[in-house]
Structures are given as C-alpha cells and as structure tokens.
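Can you read through this structure? Questions will come right after.
A protein chain is absent from this complex, but the other protein chains hold their places.
By written order: A, B and C. Residues from 1 in each chain.
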Amino acid sequence: MSLASATPPSRWAKFLDSDVFASFRRSKLAMAALAVTVLFFALAIAAPWISPQNPYDPAQLDLINSNLPPIWSPDGQSPFLVGTDDQGRDVLSAVFYGLRLSLVVGLLGVLVSGTLGAALGLIAGYFGGFVDTLIMRVADVQLTFPAILIALVVDGVAKAAAGGGLDTNATIGLIVVSIGLSFWVQYARTVRSSVLVEKNKDYVQAGRLIGLSSPVIMVRHVLPNVLGPVFVIATINLALAIITEATLSFLGTGLPETMPSLGTLIRTGNRFLFSGEWWIVAFPGLALAGLVLAINLLGDWLRDALNPKLQ
Amino acid sequence: MSISRIRTLAAATSLAIALGMAPAQAANVFRFAFQGDIKSLDPYSLKESFTIGMHAAVYDALITRDKDLNLAPGLAESWETPEPTRWRFHLRKNVKFHDGSPFTADDVLFSADRVRASGSSFTTNIPSDAKFVKVDDHTVDMVLSKPNPIALYQFSTWYIMSKAWAEKNGAVAPSPVSASAPSYATLHENGTGPFVITEHQPGVRTVFKKFPGYWGKVESNLDEAVFTTISNDATRVAALIGGEVDWIDPVPLQDQQRVNASGTATVMTGPELRTIFLGMDQVRDELKDSSVKGKNPFKDVRVREAMYLAIDEDTIAKRVMRGQATPSALMIAPSLYARSAEFKRPATDAKKAKALLAEAGYPDGFTVPMDCPNDRYVNDEAICQAVVSMLARVGVKVNLNAQPKAKYFAKVLAPNYDTSFYLLGWTPSSQDSHNILYEMVGCRTDPKSSRGGWNLGGYCNTKLDAIADQVEGETDPAKRDQEIMDGFEILQKDWAVIPLHQQALAWGVSKKVTLTQRPDNLLLLYWVSKQP
Amino acid sequence: MTEPVLSVRDLRVEFATRRGVLKAIDGVSFDIARGEILGVVGESGAGKSVTGAAVIGLIDPPGRIAGGEIRLGGERIDNLPPEKMRRIRGRRIGMIFQDPLTSLNPLYRIGRQIIETVQTHTDLSAKAARTRAIDLLAEVGIPAPERRIDGYPHEFSGGMRQRVVIALALAAEPELIIADEPTTALDVSVQAQIITLLKRLGRDHGTAVMLVTHDMGVIAEAADRVAVMYSGRVAEIGPVRAVVGDPLHPYAKGLMGAIPTLTQDTGRLAQIPGAMPRLTAIPPGCAFNPRCPKVFVRCRVERPDPIPVGEHRVACHLYDRAEVAA
C-alpha cells in the first residue's frame, strides 16, 4: 500500500492520519465531550487528594455543619465550596467520591455485561444450532426483565442469603451483577450477528482449513472484527449503567447513604428540592448529567465514526 | 372519519365528562393524602395509626377519646363500676348501622368476641380476662378477674361491628389472611359512624360520604372526603401546594418552610406519642459481624454508658429533626407519664465516653453493625447516619444497614431478633408506661409469655420485671406513678436503652380546612371542616 | 450530422475533502448521437460512474460540478435548478444501476414502482399507467407480465430484476439511458441477454445509451463508440472498431490487450504494471506517465490535450504533430 514511504509510519502517526481521528478533530462537540469525560475521570481518580473532606468517613462529618449553602451565599462557610448536606457532608467532596463510585459501578457493570454478552454471542453465532437457540431464548427471557426488576430480585435474594445487611463492597458487587445481567443481551445479539457474517468469510474458512481450533479462530480472528460495535455499545451502556445505578438508588436498592454514589446523592438530595436547599441535589445532578451526556456524545460520535456507511 | 362519527364521538365524550364530573357539583369535598394506604376496612385487622383513624370515621367505639385524649362517651352513653371488677356500660339508643339495622347489646357482645378471635390485631384492646354479659338490650357488663386501672384505655380503638351484618356476609371471623377467599369485611364496612365508605379501591382511592342517619351531631361540614395514597414525598408536597389535596401526612421536615410559605397551606405540628430510641443486643455472647470476638461489648454497662454519652441528641433534634423533636430521657412521651419532668437526659460527653470505652477494654473502639429503617419514622435514616458519625468520633465504627421497613422488621423482630444495634420507635398502645416496662424492656426469657416481645436487644433485669407486675395491678395512681418511676430509674442506671426523642407530627393542611390534631396522630374526619 | 442527444464539454467534477479538493473528473468531453451506444471504459476510480452521475445530476455533496457544460438535446442541463433537473431525470434521461438486487425497493410490488415512475412523468391515469407498465415489462422480456407485475422484487431472479430495472428506466421513453455497469452483478449467461436487450431497445426507440463498464468484452459487444477513461480524463475516444482494433493511447493499447471474452472475465489489466494513481496523488503532466512504457520528458510536465488522429481522439503527446514531426 505505502511502498513509497521509506519508513513505515508508527501506529500513533497512523492513528493521527486516520479517518476516525480526522472526524474527531472536525467535531468540536466530540472534543468537548472527550475533555469533559477525561476531566470527570481525573476528578474521580484524584478524589482522595483533592477533596477537602472524606465524605465516607463518618468521623469527619459534623452535624453542626449541616445544610450550609454554597460559599458565595451569605451563610456559606469555608471550606464547603458548594455547601453541605443534611449530615454536614461537603457536597463537593461527595460529588468527587460519588463520581468515583458511579464510574466504578458503571465500568465494572459494562465489563461484566460486555464480557458475558460477547462470549455468549460468539458462542451462539459460531456454533449455531441448539446452543444458539438456547442462548437466544435465554436472551428473550432476560429481556422481559429490565435492570430494575433484576436488581430487586438479585438484591432480595442476596440479602436473604447473606442473612441481613451487606457491606458496601457487596452492594457494589450486587449492582454490578444486576447491571451485568440486564445488559448482556445487546452485546450478545450484536456479536452474534457479526459472527454470523464473519464466519463465512474467507479468512475464517481458511483458518478452519489450516486446522485452527474453534476458540482460537473465534478469539483471534472473529472477535477483533466485531469489537467496533461492541465498543460503541459499551460506551453507551456505560452511560446507561450509571443511570441505572442512580435509579436503583431511587428505589432503595442502590448504594447506602453513608457511602453515596452520584445516584444516592441525587435520591437523598431530591428530598431538599422543594425546601430551598437546592445545592444538595443540583451539583450531584449536574455532575451526573454532565458525565452521562459527555459519555453519550462520545459514544454517539464513535458510532458514526466507526460506521463506514455514514462516512 | 366522517362528520357524523366525529359528532357522535364528541357527544359521547361530553356525556362522559358530564358523568365524570357530576359528583363534584356543589358538594363540599375534602381531599387528603397519606404516604401509606388504608390497609383494610376490617377494624380488627391492622393496628396502624392512620388506618385506625380512618376506621373511626365509619365505626364508633363504646368509649371514645376527646380532643385532649380524655375518655369520652361513644356508643356507651355512660358507664360505671358497681364493683372493682365489674364495668357497666349504658348503650346509646336509636343508633343505626349504615345498613339501617339498629345497634344493640348483642353487637357489643359479638364485637367483644370477634376482637379477641384469632386473626385480630386488637386482642389486647380488651383485658384478656374480660367477660361480657348482656344485661338488657342497651346495657352490657364487663367482668374482670382482678382490678385493672387501665382496663378502658384502649377501648377507643375497639370499634363496634354489626352482628347480623357480619353473619350475613360471612365475616364473623376477623379477616383470615390464609383463607382462599377474601374477607367481606376487608372491602366493605357497616359501622355506626358519621361517614360511609362509598368506594374503596385499595392502594388507589377511598371515598367517604356523610351518613345521613348518624345518631349524633357532627362537627364536620363535609359532604364527602376522598382519600388517595401518595407515597412519594415530593409528589405529596406538590399536591398540597398545588391545591390538589387539602391535607397530607407527613410533611417532610425540610419542606415545612415551603409549605408554610406557599400561601395555600400550613404545617400543623404537634408532639407525637412515639418515642425514637436505640437498642443494643445484650443477649448474644458474641455480637454478629463485630470486630470483637468471643464477647459482647454491650453486655458491659460501661460500654452502654459510653454509647449513650457519645450521642449528641440535642444536635440531632436541632439539625436532623430541624427542631421538630423533643429530646427524651424516657421511653415514654411526657404527656403519658405525669412525672416525666423528673428525668433528665445525661449530658453528652465524648471525652468520658472514650474513657469508659478504654476502661472497658476498648481503647480503640470496636466495629458493630447497625440496623435502621429508612421509611418508617421521620428522618430515620438521617438520624442513624448522625449516630454513626458521632460514634465514629469516640472510636466505635458502625456499619449502617438502612433498609425499607418491610425488610428491616423482618430482620430485627421476633423470632430472629437478628440485630446488634438498632433504631426503633414505639407508641404504647395503652398510652401507659406499663406497656413499656412489660413489652419493651421486660425479660424475654419465657418464650410462652408476650413479655419482652419487642425487647429486641434482650435487656433483662428481673427486678424490673417484678416492678412491672406490680404496676399492672396497682390502682392507686400516686403509688403507681412511683412504681413506674422506680422502674425507669433502673433502666437509666443500667443504660439499658438510649432514648432519643419524641418526633413531632407534621400535617400539611390547606388554609381552607380546620381540624383537630391529637398526639396520637389520628386524622378524624368528624372534626374536619372546610370552607366550601 | 444532426445535433447529438448528449454533449459533454470540458466537464470537471470535484470533491471537497479534508485533504483538499479532489478532481474526480477533469476536462472530459464527448458526444452521444441518437440511437448510438457510447461505451465508457476504464478501471474503477477512473471517473466513469461519476461522469454518469454528473450527466443525470446525481452528484451529491461534497461533490460538485466545477466546470464545463452538459447539453441534452442542445439544452444546457448542468446548471438547472434541482426541481427542473428532477423533471429531466427519468423523463429524458433514464438510468440503470449495477446491482438489480438493491436497485428496487424490496417493500413495494414492482408494479407500484413502475406505475409511480410513469405517473410522475406523464398524465396517465392509474389504469393507463398500469397498462403501460405491463407493456414495458413485456417489452423487456418478462414473461406473463400481467401476473408478474404484482410480484415483489425478491420473487424475481437477478436477470429478471435487471429487466425490471431497465423497464423502469424506459418508463417515460427517455432520449438517453445511462447504464452504469448494468451487467457486472449478473451471471455471465444472463449478461449477454441484457446486452442484447439494451442494444435492441436503443435501436427500436432511437435512444442514446451511455454504457459505463470496466468490461471491455461488453464494450466490444455492444458499443458503437468507446471512450477510454483514465484518472478522470478521457485518454482516447473513437469508434469501437477503431479503438479496439487499433488503439493509439499506450493505456488503451494495454487495455485492449486484456480484452476478455464474454465467457471469461479477467478484469485486471495484468499487462500494464503498476496501478492507477489515487485521486490524491495524480502526477503532473500525463496521469499515465508513471506506468507508460513510452514515457518521455514532456509527459511528466505537460498535460496532453485530446487531439484528433483519424477516427480517434487521443490525449497523448506521442501523437502531437510537433512530436511526430520531431
């Protein structure tokens, strides 16, 4: 292809020259979305070092500081930049830590559902027949239950099994499992249909002919070709997972108030919407909306960029 | 679509609109919303304040309570005690049930049996040894085996049902949960009260209409009252402010200012009888999920004292409850015990708490799980969170497990008592201290007895049990109060429980409405009036 | 000679991309007379299809006609407003695409699609339009057209579908048909039938046909004249007999050496080493110079203009009188 050039371009140079990157540079919106997403990730990672308070350490909360407005109001107090909630928790710190949790839950949920879905889709598409029918029927049953119902079920069962309270890590695990269990179908269907297309292509047939085993063919040859759509779904599902976690919190099966995620912060802050203590819900709400919006925009643009038909 | 079809449709629509709107014409309708539901129309099925209040609109009791919670004549015009163990009730004449049948002594006897039958939640409303005897059609005697100073205290929520109606509709037994068919009395009522229920869709809406054949004079000027469940706090407040309903309960603490500022409604607050308190497991030899292995720190009175002293109830009342709570040294509301004022809450002292913990062998504190409901009491979860952070400062690390009441109660109540540290609220149904001494802090060592049935922590002091038994039979009020005082002192000395406060009632009431609020938190429609 | 049906002069089509403006068509000129079939041939990317699209006014952004003129029956059409151009499409210029499988809307009966086209361009009643549709189907050789008219595209074989597509292109008796690779997607046995059909229709109706293909065999079989395109320019144009039998342009020579028969499609120009330059990298001078066996200095600096040589017109410095003289 590029026999003319003396030194083959580096991967990075190739990327910079690619259509994907070009379309990225062209889209100011995508750039802004990436900037916001990176910023949120950075805040989440840096939360312990940049937060004035550890909102998860009850010993650092003092009721005396409860319900303080943002610092620019007459009653605002340092160091509570955007005010405190009803427990004296610094809202800004809580938002940073909440971002961290929401992202962890979202990323893990996407990881679980993506892995599960991609694996099942590969298997279903590649082997076909009974395995395919079985997996896709299970997917049908699965689709009957939205994430909320699944979470209620999983939560109830787990709590009953654990014989009562669960610690926060277990709760995170539960939500991740619930999200994983409710979002895998989309991956499975996408991967399956891609596999159905790919598996009749020459290179897969050739792989079979030279005696590669099925798992090798699937993982090494088919999987890379379906990763594009999977990545798009994952991005959009990350946003969805974060929202789902927030909704679960609204229904009371989310993360506890002592270790709030953005969703829990909104649920609790929601109580103060009418009372004039708007900052308790406004900042977590803005953070959540901003994060999800940015990720959605990225995913959107990514889908268009990776779809050659739309070029 | 042809013109004629459109016209037909339009006509049908306007007809339907007319039908739908018809009842609203000119009638004075009171619309009200509660966070929960009217669980059942059977007055013996569920002991829950709001439902009991709703039953009071359609059913009458022999003896009722007036606006100051004093006993007052109901279906019994008057009563006397010819002997210490015999009560004689003179029944009101010319009282009719909603189906038109007359009220007689037979109905009282029937109701007395039914309320104590299996499946009733109100068995304790009548002394268990009481025998009811019909003297004549309008006179009934109640005979007890021993004197009982509080025999009539719970009569006001024992509503009289019609014998003939129950028999006709197969509702003789209190709604049995396990029956394959629903009980008639669950969905229908036939009381003697000032209102009839014309429509009852469980969980959706219930319509009350004035009963024209009521025996008494009714203070209320309502023609109709429509009840709706609105469980979401924000929606409920919005409905009140928007004028869609005239009354809501509860108004969340943080929204009270806004309701008051709305111009259309105000918040009506008052002390409630319910006491919120914390309990600690003193039964198990090793706490569940605690860092302390092989022993139970709560068995050490110093640890219990430290827990008590570490919790700053004044700040909780001021901040979490926004001043809508009365810190309490006792497990009972001041209005229910004359000598309450003699008890003081020991002052918060974190330093002493730390010292006590060190002395007990926990210089670095310990870890303990805590159970807390999050939809039962006013700001219950927020209180627990505040407690967690206060205890954290003396080194006790609490893992809070706040859950909806259904799950919470399933975990902590009998028979499992699966809790190490919990928050609970309690209103003595007899409105008397004996209930506290017997059910809340009595030893639960005898599985056959109901003593200590709600003593989730299992605190046990036999001296206290003896006092409780004394109190039960004591008829001299002064002596009785002294005995109760002795009991409460033992409790305080043992740091058995950590009483926090009595929460305040908070009803949101439209400015068009006048009504009466009692500390027992019953909404009684017969005292509700609305400017038409 | 009467005025040609289609006359293209110095046509230039550009695509604005982020890497600059690409000249897809650069100074193309040709005529097609009534009843004549002009074959346009070249490798993929040579600009054949773009030329066809430009003539029928279907160049979509970011592409645009940057210069030159297109005349249909003497009337200039390259600068018409969109609505006027739309009325010409289908009515005066018909088009046939490569893949009959995807050219028809799968959700509509073919009858509906033909009637819709007929009614767009004529005042025929629904009933008359249907009769016309059946006639059209009969004319392109669909058996039992009065029955098949109510069939869905997926019920037809590939060849039959291409016949339907041709019927659609013919629906309003256009003066010009642009057939863009009409046989490429078909079985070899069916290809000949379609070519025969096109030839017959052109003859019967006096329709001018612009037959775009990369397949020299088809050209040799069907076309009256042929234009060889290379990198957006016409390398050589002339009667089929002349161009095929005696190609002048070195590229055309190479191309003719690769003529496949109808039964054997090589498709590749194995005889000419190298590949056509990408539009982003057209060399200065003659676009063919890097591959040309007879390249000389002038080819690398000066772009050759088409010059008449006998019946041919050739864009090659070799045939410049000055060079010949020298």
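The working rule: a residue touches a chain if its C-beta (ideal position, glycine included) is under 8 Å from a C-beta of that chain, and two chains touch if they have at least 3 such contacts.
Note that in this section contacts and distances are computed from a predicted model.
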{"item": "Chain excluded from display, named as in UniProt, from \"ABC transporter\", \"Dipeptide transport system permease protein DppB\", \"Cytochrome c oxidase subunit 2\" or \"NADH-quinone oxidoreductase subunit J\"", "value": "\"Dipeptide transport system permease protein DppB\""}
{"item": "Interface partners of the hidden chain - shown chains only, full complex considered", "value": "A, B, C"}
{"item": "Sole residue of B:Leu71, B:Val218 or B:Ala410 that reaches the chain not shown, by the stated touch rule", "value": "B:Ala410"}
{"item": "Contact with the hidden chain (one of A:Ala35, A:Ile50, A:Leu149 or A:Ala206)", "value": "A:Leu149"}
{"item": "Which of B:Asn70, B:Asn94 or B:Ser118 contacts the chain that the document leaves out", "value": "B:Ser118"}
{"item": "Residue of C:Arg89, C:Arg130, C:Arg163 or C:Arg225 touching the missing chain in the full complex", "value": "C:Arg89"}
{"item": "Chain not shown, touching residues in chain A", "value": "137, 140-141, 143-146, 148-149, 152-153, 156-157, 160-161, 239-240, 243, 246-247, 250-251, 263, 266, 270, 273-274, 285, 288-289, 292-293, 296-297, 300, 309-310"}
{"item": "Residue numbers in chain B that touch the chain omitted from display", "value": "12-13, 16-17, 19-21, 24, 33, 37, 39-40, 45-48, 118, 121-122, 124, 175-183, 186-187, 201-205, 228-232, 234-236, 238-239, 241-244, 375, 404-407, 409-410, 413-415, 429, 439, 447-448, 450, 453-454"}
{"item": "Hidden partner interface residues of chain C, rising order", "value": "56, 58, 86-91, 94-95, 97, 99, 102-108, 116-117, 120-121, 152, 154, 165, 168-169, 171-172"}
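The working rule: only the chains that are shown with their structure count from here on.
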{"item": "Most central chain, Cα average position", "value": "A"}
{"item": "Centre distance in Å when chain A and chain B are each reduced to the mean of their C-alpha atoms", "value": "44"}
{"item": "For chain B paired with chain C, centre-to-centre distance based on mean C-alpha positions, whole Å", "value": "89"}
{"item": "Chain A contact footprint on chain B (complex, rising order)", "value": "233-234, 237-238, 241, 252, 254-255, 257-258, 288-289, 312, 315-316, 319-320, 369, 371, 374-375, 381-382, 385-386, 388-393, 398-404, 407, 411, 418"}
{"item": "In the complex with chain B, residue positions of chain A that touch it", "value": "57-64, 66-67, 86-88, 159, 163-167, 252, 256-258, 270-277"}
